[in-house]
Structure formats: structure tokens, C-alpha cells
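Of the protein chains in this complex, one is absent; all others appear in place.
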Amino acid sequence: MKSAVATHRGMQVLHGERVDAYVEQAVALLQAAKLSAQYPIGSVSRTSPQGGSTLTGYLRAMGSRLHRGLYPQLEVELLSGFPSFKEWTRVRTDVDLCGRVLADLPAPEILRERAALDAAYGKQLLKFLYYSELLQLGLPPFEGMAIRLQRRMGDGAARFQLVLDKLDAVGLPLRCTAEISQQRSADPLITLRGDRAEAKRELWGMLYRVVSLDAELSFLQLQSLPGLHVHSVTIGTVGPLCCGSLQDAQPLDWPVSLCWQPHAAVLACAIETVQRSEQPELDQEDVSDRNNDPLSSLWKDALSAAARREYEQARTRYRYRIIKDRKFVADRANVAALKALCTQAGTQNLVYVVPP
Amino acid sequence: MAEKQKKTERAADQDEDALEALVNQFADPMSFVRELVQNSIDAGSVEIDVSCEWKPTAGEVGTASIHVDDFGLGMDRNIIETKLTRLFSSDKEGDLTKIGKFGIGFVSVFAIAPDAVCVDTGRGGESWRVLFRRDRSFSLIRLAEPIEGTKIQVIKQMTEPEYRALLPRVRGALHFHCKHVDVALRFSGEPITEAFDLPEALIKERDKSDLSEIVMGILPSQTKPILGFYNRGLTLVERPSDVPHVGCKIQSSYLEHTLSRDSVVQDENYARIMSQRERLLRGPFLRTLMQKLDALLKEGAPPDRVRPYQASLAALVIRGCAAPADCENLAVATSITGLCVCLPELSSAAERGKLVHARAQTPLVDGLIKADGCVCPAWQAPLVAAMYRAGSGPWGASDTPDEDAQNAYAIEQQFVLPLPFHTSDRTLKKRITALCAATQKLLRKSREKAESVAMAQLGYEGSSVRGALSVVMPSGAFSLAPLPRGHDSLDGTLVIDAEHKQLQPLLPLCDREPELAAYTLLKLCLFGQMTAERDSALLTAAMETRWRRMTS
Partner (left out) sequence: MAVLCSALPGYPENMKPDSLPSSPEPSASPHREILDHAVRYEGQGLSVQGLETLIDRERSRQNAQVGQLLQLRERNTELQQALSHELLRLRELTEQVLPDKKESGVLGALAKVLPGRRRAPMPRASVEQLLREQYTVSAHRVKEAAEFADRLQVSERELFDEIDGMNQRMIESSKNKAKAASFVRGLMEFQEQAAVQLRRLPSDSVEALQLHADIDRSRRLLAEHATQLQLFHTAVDRLGLLKDSTRMLVDTVAALRGDITQYVMAAGEKLDLVSRQLRAIGTAADATATLIEMKRSLEALNESMNQTTRFVAETQRYFRENLDQLVASLEIYDHETRASLEVNLELSRVADGARVERLVQRALGEGDDPMRSRQHAALRALHAGRDRRGDVT
């Protein structure tokens, strides 16, 4: 299995203008990526012409245009090109506290009057401005889990949709959407009160743990849970992201030579779906795997002969297909290189161009 | 064989009819945009771009196209063949996480009789073009370039003026059907969607539960209040509100269109949602409304500012809503003297039949206030009228008391108060006394029921019987009494307006011919109720009395 992320380990700490340049580039890439609900986008701004999601909201809150220099630096994971877990948590904590902090602050006119004379008031004024804007953004937690009843199927069985948003260990935001049915059971993993579904912590724990692997393994792991029948598992991953403002050297170890300048920006977004074939009459083409990801291969190709036999048994038993896809967003200078990468891999991938 | 052939043809005709019905399932052909937006949302797209363009071809006619582009899951060949191009094949039916149900939405694009419909879509690395022709037959073409989501073009030949007329219809349909969707929906780049809210509301309350989200508020008088039902932000129905000035929006994934899309299915869930709305209306909303009303009345706000709140309260009162316990002492109206009045006080006055409205503070108003009545200024007539109909709901347009109903509770329609007549003119005084005595005598003689006759002022400013010559008071000449509805019976005191112009010629006549004056007066008083027998009895009594006076 090839890896999309690569050799550069560690983090980079950005300061001053570089933070804002990075935030601006990252937000522009995300906005151009046209992310669907299969990605961890959170809620979407309906009134802004450009859209704007929870992801972009968090990134904006990390820039000094929003926090007014209250935070001197930004820690970015080089493997993903996204800010570290610590930074996301920082914004989340600020969101949680902003209502209370604003209520405790002196009146804004007092702060404005005294800010020029006293640094303590100056800092409070900046906080007032930052927290006020943050409150308006209304950002939900960046990690979260939700379960919804899709339909009751009679005899106590029901079909559910589980959605888990998570920040990967290296900072890649991802969303796992699993559709599962549960048969009536004495000790069910999912309980229903009215139409409100609730999943046991064990189920969420399992999903949280396996989602960092890949959709197929997640599918198999979930299928191993008693009383569950997995219909599909989709994992949408945003990133890796790399942009000129992040560092001088090209950060990704992709089999392509990117044109690296300060304004260069590339974002890759992948979707993997494992879907059980519910219609036995479909012909072979309809159930065969499809990999349209130039940066990743199916891991069955790397299995030993022994493991492959077991694997084939599992495939026969569960009749599922794997679909992998990836799209890119890049500055104009890097489009050709990315297209060449796709041609070389024999895939057809979208490459959106980020506006200069 | 021929019969079998006919059967087949008949079945084909029936299928064609059913399809036609589905194509034209909506009253507004432009409603197809809602169906496409709905499909895009169900496909997980959080951005939807709608746009139109027109390209000239030959002569005046050009090619207009309506584009609906999403970035959702898209379709592969299997989905195209088993879902998109097959009616009633949707697997969304019964799925609570989806809005679409029946698998008949897409076909509505044919309602505008397009020349072609082009669907470009891609999923998992395969990209397809489905090209529907005018007769709804289609071709499936594999595309070389990758496509994300689904891009639909509805193509139709038309002239430029026709195209210009089409644009606002598309925009209007989007705005009406999709204004609260939870995605970024744009028309020619401009956002269409708005928050699920009543932004212009003067006050509002919200309630959110597993079942539904409700926002209701009082709207300014220039805004027409609606009661709207939505599912995931898509408009199901918007109809005029059943509570004056109160707009209400209800959003729930349990709300469903009927198949004809012109109403909401009124099932068990609908009933539960409406109960939730009722609880919000009677509880938090009524409390907020009463608190606001109290604040406005106490700060002396002008009638125009108070009116919408009071009118809404009036409707809630008619519906049978009682003030929450902690709001019983809040002011909901003012008396004509400027005192604040709370709901229980209004209710008690109405129960006693002593709640009215008046245009000005008159002796009649003072009389009712002295008699423990409650008089509100005339602009508060809707609330006054509502108090008499409290609890008589059901909801409906009739919940607003109409103008006649409001006028019925004007003080001059309910009460009468003759004022004592004073004069320093001795002659006049003497004549009046004489005329009263003569009239009383005549009444007694003619066996009318009247207890007594009195002269009073009836024509003062604000009097309920201004212009009338007389009134029959059931109890006492100068006390407040319910307004009598005629002189059928003179059971009580006959009170005559001493300043009435019809009385003036009778006063000097009374010096010489008191019986004649009294008879004439009674005839004037009983105008309309005078029968031949009554007249004859009165005249006979007058003549007899006169003869006795002359002969004694």
C-alpha cells in the first residue's frame, strides 16, 4: 500500500505574518475543494457567497485577523499540513468559553477608552473583539459523533447512520459515515428511545479507533461486532495540505514534482467507500473494486499468499466492493503536475484550481 | 391476438397517462427546482449552484438552459440505470435521514416541456452523461473528463424576452421552496438561503426538540404573517397564519408533503408537532408577549406600537389561553383614565358585563367607572371584544373580532346614563314640572306600565342616546343602566331629554293644554311603537282628563 503522507515528520511553528498567510491559503484551498457531507465539514454557512464550513471557521480562528495577535504562534503538523490537535483544541476551548468571557468583560466603550493608556485593557479589548466574532461563527466541536435512525425494519431491527468526525493523529480531518443495521438483541449496542438513537461507548470507541486505518478495515472491524450488519462505510479525509507559506521545502513525498513557490498550494481530499452489495443479481463489473486514487492502492494487492486466501474468503462472505477516489485543489502552476500524476496512475481525478 | 394487442396498447396508454400526471404533478412547473435541490441535499452536497443562461441561435429564438450543479455523491452507471431512469425506484422511502421519498422528483423537470435534459454525473472515477430527449427517452454516454457530483441542464428553445421572464420565476421558485435549506444554495452566485428565523419579528420564541424546531413571533403590521411547514429547510406549505400578527415556522423531518405536494400529511407526527406548537404558544410565547405588553403600556407607548401585541393577545384569549401564573399581574391594557389593567381584571369586568371601550372620557364613562366598570380606549376594542369571547376558539380567521363585533362593545352600545337637568329659568322649570306631571297622569290613565316620568339631559357629548327624545330606564332616572333596545314596554321610568328640540314647542303648549302636550310628547316618544289601540287609549285618556280639568 502506497502512502499519501510521507517522510517529513514533526511540526512547524509559524509566527506573525506567516500564520495569516498560511490560514489564508488553507481557507482558500478548502473553499475551492467543494467538500460534500462525506467530509468532516461540520455546519455550513448558508449566507456567505463562498460558503464556509466549520473547518474553515476553525482555521480562520487560528489567524491573527480573528484573534488579533492574542496567540503569538501556530503549530502546524507537517505530515498533514493542518494545525496540530493542540491548536484545534485551543479554538474549541475559546468557543466554549467565549460567552462567559464576554459577559465578564467591562463594557466595550470603557475598554476602547482605556485601551490606549493601559495594556491590560488593551488585551481585554482584543479579547472582546475576538470572542465577539468567534461567538458569531458559532463553531461546533471539531470532533464529534452522531447517530441517526434511518428506518425501522420490523421485528425490533433498525437501520442507522453513524457519523464520526475526528482529527487524525497527524492532524488530518476525517469523517467516517457508517450505515449499519442491528437485529433485536438482549444487549444491543444501539438503543432507541422513540426515534432517538444512542450508541454505546464501546461502539463509538471501536469506530474512533479503526477509522484511522481505512474504510475496508473499519468495515470488517464493525462487522465483527455482535448483532450488527454493516451496509457501508465511507471515510472522507481532507488533506494532506501543503502551501508555500508553510515552509520552503516541498513537504510531500508524492510521486510527482510540484512547483514550489511561496504562493503554491495543493490540497488532496480522498473518499473511500466500502459498500456491501445488496443485489446479488448485479454483474461482476458492478461489484468489482474501483480505485481512482493515484496516491493509494488497495492493500489486498500487498497481501501474502496465505493472508490473501483468508481475505478472499472474507470478500466472498460479505460481498462488498471498495471504491476509492481522490480530488485535488491546486494553484495554477501545479495543475499540470497533478494531472500528469493521475495519468501515470491511470486514474481520472478532478483538479480544482484555487483562485490566485 | 388482436385483443392481447389492444390490452397491451391500453396498458401503455395508462402508463403514459400516469407519467404525464407525474410530470405535471405540481401546480407551478417551476417547482422542479425544489426537487432537484432536494436530490442534491440527499446526495450530501453542501453547496448547490443554480444559474441560467441564454445563447442566441437563429433568428429571435435561442437556447435557454437552467443549470443545477451539486458536489454530492453523484451517480455511477448502476444508480443511473436503477434509480434515475426508473420511476418509484427510490430507496429513500422511509429513510428518516433523507428528504426525498418516492423517486418521482426528477421527472418533474419535464414539466416545463424542455427540448433536452442533460445530466452529467460521476462517482468513484466513472463519469456519465445521461441525455434525455423531448420524448423522455435517453442515451447514456461515458465521459472522458471526471465529474464531481451531479450537474443538470434543463434546455429549452425560447426567445430572449421569454428567457428574461423565466429568470425571476426560477429565482422566485428557489426562494420560496428552498430558503431555509441547510446548505449553501446560490442563484447566479448570490446566496438564496436564509436562517430559519423570523428576522423582522418584534418578539419571538423558539423551541427545539427531537420532533421539530419551531420559531414564532409577532410581526409588524405591514408584514403578512404566515404559518410555514418545512422539512430540512425545504418549504412544504406556507399558509396565512391563524393567529393575527403572529408568524410561525415549523421545521421537522417528520413533516411530509402529500403526494400532490399541496399540503402536509396530517398524521400522528403532525398532531404531535402541532401540540408542541400549542405548548409554545400558550407558555413561553404568551409569557414573552405579556411581558412586552406590560413594558410598553407602563412606558406609555403609543397605540400603534401596542396594537400588534394586543391583537395577538386577543386571539390567544379567544383561543382560551390563560395568563401564566407569574404573568397575572402584568398590564395588558390601559383604562381610559390611563391606569394599567391586568388580564384577570379585564376578565372579571367582562364577566360582569362591565368591560367596554370608549373614544373619550365622558359623563357616561365616569358613570360606568363609578359603577365598578372597566373602560378602555377605543383602540383597544379588539381585546375588549375578545374578552367576551374568551375560550370560544377554535382557530380560524374568525378569531379576530370583526369591526361589528368590536363596535358592539363600545360603551354607547351598552350603557345609558341620563344626567339631571338643571335650569335657573323658573318658567321653564315650572313648565317642565307640569309636562312631567301631565305625562305621568296620562300614562297612568291609559294603563301604561311606566312608573314615573322625568326630565333629564340625554344629548350631552358621549351620551349613548344622543339625539333621542326619551329613554326608558329600568331602575331610577339618573343611574347607569344597560342600554334598552326600544320602547316596546314602558316598564320603568320614562326619561325625556329636557333640551331636545322636539320638546320645545310642547312646553308653552303645556301652559294652556297640558293633556294635549303630554299626549303629543308620548306620541313622539313612542314613534315606531305606536299602535292604533295604544294611540286611541292615550287620546281617550287625554281627552277625558282635559274634560275633567275644564269642568272642575
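Read from first to last, the chains carry the letters A and B; within each, the first residue is number 1.
The rule we apply is simple: a contact is a pair of C-beta atoms (placed from the backbone, for glycine too) under 8 Å apart; a residue touches a chain by one contact, two chains touch by 3 or more.
Everything quoted here is computed from the prediction, not taken from an experiment.
S.K.: Would you mind listing the shown chains in contact with the chain that isn't displayed?
M.R.: Per the touch rule above, the missing chain touches A.
S.K.: Of the residues A:R90, A:R290 or A:K324, I need the one that contacts the missing chain.
M.R.: A:R90
S.K.: Which residue from A:L225, A:A333 or A:V353 sits in contact with the chain not drawn here?
M.R.: That would be A:L225, which touches the missing chain.
S.K.: Could I get the residues of chain A that touch the absent chain, sorted low to high?
M.R.: For chain A, the residues touching the absent chain are 77, 79, 84-86, 89-90, 92-94, 96-97, 101, 104-106, 118, 120-121, 123-124, 127, 143, 168-170, 201-202, 204-206, 208-210, 212-213, 217, 220-221, 223-226, 299, 303, 307, 310-311, 313-314, 317-318.
Note that only the chains that are shown with their structure count from here on.
S.K.: Measuring from the mean C-alpha position of chain A to the mean C-alpha position of chain B, what distance in angstrom results?
M.R.: 49
S.K.: Tell me, which parts of chain B touch chain A in their complex?
M.R.: Per the touch definition, chain B meets chain A at residues 43-47, 71-73, 77-78, 94-97, 123-127, 144-149, 181-186, 189-191, 193-195, 210.
S.K.: Flag every residue of chain A that touches chain B in the complex, lowest number first.
M.R.: Touching chain B from chain A are residues 34-38, 41, 43-49, 51-53, 148-151, 161, 194-196, 273, 282, 286, 290-292, 323-325, 327, 347-350.
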